[in-house]
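The complex appears here minus one protein chain, its other protein chains still in place.
Letters A, B and C mark the chains in the order given here, with residues in each chain numbered from 1 onward.
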Amino acid sequence: MIIVLKPGTTEDQLQHIVERIDALGLKAHLSRGTYRTIIGVIGDETKLQSTPLAAIPGVAEVVPILPAYKLASIEAHPLPSVVDVAGVKIGGGHLAMIAGPCAVESPERMDAIAAAVRSAGANILRGGAFKPRTSPYGFQGMGEEGLRILRDVGDRYGMPIVTEVMDPRRVELVEQYTDMFQIGARNMQNFPLLTEVGRSRKPVLLKRGMSATVKDLLMSAEYILSQGNAGVVLCERGVKGFDTLARNMFDVAAVPLLKTLSHLPIIVDPSHACGRPDIIPACALAGLAAGADGVHIEVHNCPEEAFSDGQQALLPEQYAQLAQQMRGLAELLGKTVSPLPEAVA
Amino acid sequence: MIIVLKPGTTEDQLQHIVERIDALGLKAHLSRGTYRTIIGVIGDETKLQSTPLAAIPGVAEVVPILPAYKLASIEAHPLPSVVDVAGVKIGGGHLAMIAGPCAVESPERMDAIAAAVRSAGANILRGGAFKPRTSPYGFQGMGEEGLRILRDVGDRYGMPIVTEVMDPRRVELVEQYTDMFQIGARNMQNFPLLTEVGRSRKPVLLKRGMSATVKDLLMSAEYILSQGNAGVVLCERGVKGFDTLARNMFDVAAVPLLKTLSHLPIIVDPSHACGRPDIIPACALAGLAAGADGVHIEVHNCPEEAFSDGQQALLPEQYAQLAQQMRGLAELLGKTVSPLPEAVA
Amino acid sequence: MIIVLKPGTTEDQLQHIVERIDALGLKAHLSRGTYRTIIGVIGDETKLQSTPLAAIPGVAEVVPILPAYKLASIEAHPLPSVVDVAGVKIGGGHLAMIAGPCAVESPERMDAIAAAVRSAGANILRGGAFKPRTSPYGFQGMGEEGLRILRDVGDRYGMPIVTEVMDPRRVELVEQYTDMFQIGARNMQNFPLLTEVGRSRKPVLLKRGMSATVKDLLMSAEYILSQGNAGVVLCERGVKGFDTLARNMFDVAAVPLLKTLSHLPIIVDPSHACGRPDIIPACALAGLAAGADGVHIEVHNCPEEAFSDGQQALLPEQYAQLAQQMRGLAELLGKTVSPLPEAVA
Partner (left out) sequence: MIIVLKPGTTEDQLQHIVERIDALGLKAHLSRGTYRTIIGVIGDETKLQSTPLAAIPGVAEVVPILPAYKLASIEAHPLPSVVDVAGVKIGGGHLAMIAGPCAVESPERMDAIAAAVRSAGANILRGGAFKPRTSPYGFQGMGEEGLRILRDVGDRYGMPIVTEVMDPRRVELVEQYTDMFQIGARNMQNFPLLTEVGRSRKPVLLKRGMSATVKDLLMSAEYILSQGNAGVVLCERGVKGFDTLARNMFDVAAVPLLKTLSHLPIIVDPSHACGRPDIIPACALAGLAAGADGVHIEVHNCPEEAFSDGQQALLPEQYAQLAQQMRGLAELLGKTVSPLPEAVA
């Protein structure tokens, strides 16, 4: 950690700062420059991270050297992690192809969509039973009934399932049905929820918040990892931008950035990033080309009847075409898609 | 609601759209232009809000006319609401002066800060017992012990108290101690939590999320109001910006914008918006001048020892000076600060 | 165009609005809804675009139907444009591989870099002679001497050249040397400059401004096109974002979005978008996969001695590796790179 002092800091103030550092068992290393004095702090920086050094009189700026996340960092774990979702691998060259409707709506609808995405090549099935809706008057999901339907359909097609959990009181219930938890963008900093899924041993798909930096995302992953759950998959799904043509700003550079900082797999969700079927395929391919370990796509067989987010769903035939392009690109990039068992149906 | 069709939409597609509108008991009013056809939908627009019209082939754009929030809207309630926090009024000309430390740290510290802010003119005391921290390794708050301390100190100084709740499982506990719930920025779209505090009858201070639009904030207020809790006070506390000099971008224009859309009181929190004591007072005054119904300020008597956010706390003497300026400005603007009872101590 | 009226608009106000529309030779089509009245305006909407309808009492919102750009729109020109830069084609399946140093620094440096990028497969050579620098104390470019060097080196290697022009007084000078003008991000809305290059018949590489929407970019292209210069190539080079890990936020979705709105070729510049060599290759591939018609990369053979932007330059060997990956991806996507004539050297 480096502490930059204000011009005109007094010798007494300097002394006080050095004493605070000493008291933590660290060593202060002074560089007195022409205009400013800077202090290099030698020792275990983590001791300083919870001390509000910037509040000490005379301190102009505090520059941390170590990341505040540890378990998520590439320094802690230089090789890419591979997360196993009921037999489907994500990361380290293994590609997740996650697809399904925004919400579980009925057994028939779910079955039809699962059949379509499985035959197109998807290897994980998604569907929401508890939906975070901006409006209290919107459809809030089928609840446990939705979980049951998703589980049944996943089993029928031999596909692992992923579904969102929004409420720490529901983690236990959702865990009974799902193969992977999804933490949505709005809950990326819902710390009680992160702690709760961290206590589970089922993998977690952690979506980036709309105004979260890449480091914020890693700090939230750290919450889960620090509870002992190593199965975290990150997801870039668009951040808040100023152009209203797309729903969000798809931050594709987050994919290679995360690869420089962390060992965790990172997938992309162009459905939420773009919100427009006409540009979702292009952004899915862009994500893959940038190095993503998977692609999450919302698919619906009758978008205009969808209970939520119908306007951003791909049709099954659009998904099939995209999946073929993704396989071509994956081959070029030397990535593989985990095979599924024979479907029961 | 207005539906704009794509150029080249076929007569069949148009017919299909009109049928969908009819089926909802509404009337479609066609305007066939030189380049485009537009459809005005006459009737109860709320029926359409959960229908994904944008997903119907031929539809280019859907322009809603009515806001999706109802109870929060100024149309529903043209006069400004006044929220009563254990005797202290907020809104309709009544100014909230909320102050206190980021976190409750000890009975002595809390007492000293409360004494200082009360004598400076604050009329509501704040302090966190459950802290949302970016890092799992940071101080997470004193929990129930912190609530007890805050309650005691508030009673001693005759000040209503406000404290954050982060977890729906803790609403009942927090309610036993506090006079007002705070929902933090990171939880503005934590819908189970909003629903839970909505079931309480204690007022709620709802902070704007870092990437929430003004309308998103009103939708979240609607969650609380729709559960029957009318005591919602909104809070602008800075949104995500691109300039790193301040912690966030203080969106002072949100204050008059919200006044055009809603009857709910709106206060400002320059401590979190700015994160720098040297500009907090200027932004506090800016918020008041823009029409805010109150100002929320973090105060600490030894910021360098604070357990959290010490770098943004004002010292008691800085708060006292600011409070005096705020009173001068309030007088000019014709606003009053609810008096407190005699302090017990 | 649709005009939405405020609730409570009087009959007189409505009448006044209708008269204003009639006076322009257009027809007003009223839809009186339960809550609001809306007016569809039938006729040549362009007449309305310069009339401040939103300023008329009673008007709540004005919703344009037609884009304000015409020549740049896909409606005006449904097939993709192909721009010819001294024999190298961009657009319509032809890929531009533009590379070179940020600034022209010396004949020897320029020659060495050109040799390297040409042999790696680049087909257009870039280099700045007039540099827009944030600081007045930074290197401002070699001026005409730089243009001469770039021209010589381009000729020696048989590569068309592109260089930035910042000052309308220099357009004539730059035109004598270059094959393509570059308009930098900071000048995207420098309208006198756009007008000046619009009067030339040499193609223009128009970079998106850091806070420009996709439609703003098309409006700036329209300035050039409306002067009679049809050779506009758009360039996404990152917009302002809130995460400081990368220099800008690379908006890869702008590529497919622009394809839905315009016939103009669109290339990407991951060097400026990212500002970090470790993620530039991933973002270059992402841009191609998203459908870009070319990739612009800064290359330097000794970045630490570069006069400007050294920290974001790829080394020649890094560029060679990326170029090979780009060719592989281009082949998969069915795109071709215009061949160059035999180099003279």
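The criterion applied here is as follows: contacts are C-beta pairs under 8 Å (C-beta built on N, C-alpha and C of every residue); 3 or more make two chains touch, one makes a residue touch a chain.
Owing to the predicted nature of the structure, the values given are computational and were not obtained by experimental measurement.
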item: Touching partners, among the displayed chains, of the absent chain; value: A, B, C
item: Which of C:25, C:52 or C:78 contacts the chain that the document leaves out; value: C:52
item: Chain not shown: contacting residue from B:5, B:26, B:288 or B:337; value: B:288
item: Option from B:255, B:306 or B:323 whose C-beta touches the chain left out; value: B:255
item: Among C:211, C:325 or C:338, residue touching the chain not depicted; value: C:211
item: Footprint left on chain A by the chain that the document does not show; value: 2, 4, 7, 29, 31-36, 38, 40-45, 63, 65-66, 75, 240-242, 244
item: For chain B, residues in touch with the removed chain; value: 211, 213-215, 239, 241-246, 249-257, 259-260, 273-274, 278-279, 282-283, 285-291, 328-329, 332
item: Residue ranges of chain C at the interface with the undisplayed chain; value: 20, 46, 49-50, 52-57, 68-69, 132-139, 166-169, 186-187, 189-192, 195, 209-211, 216, 219, 222-223, 226, 239-240, 303-311, 313
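Here, only the chains that are shown with their structure count from here on.
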item: Contact graph of the chains (line, ring, star, complete, other); value: complete
item: Interface residue identity across copies chain A, chain B - same or different by half; value: same
item: Centroid spacing, where centroids are CA-atom means, of chain A and chain C in whole angstrom; value: 32
item: Chain A and chain B, separation of their C-alpha mean positions in angstrom; value: 27
item: Shared interface positions of chain B, touching two or more other chains; value: 240
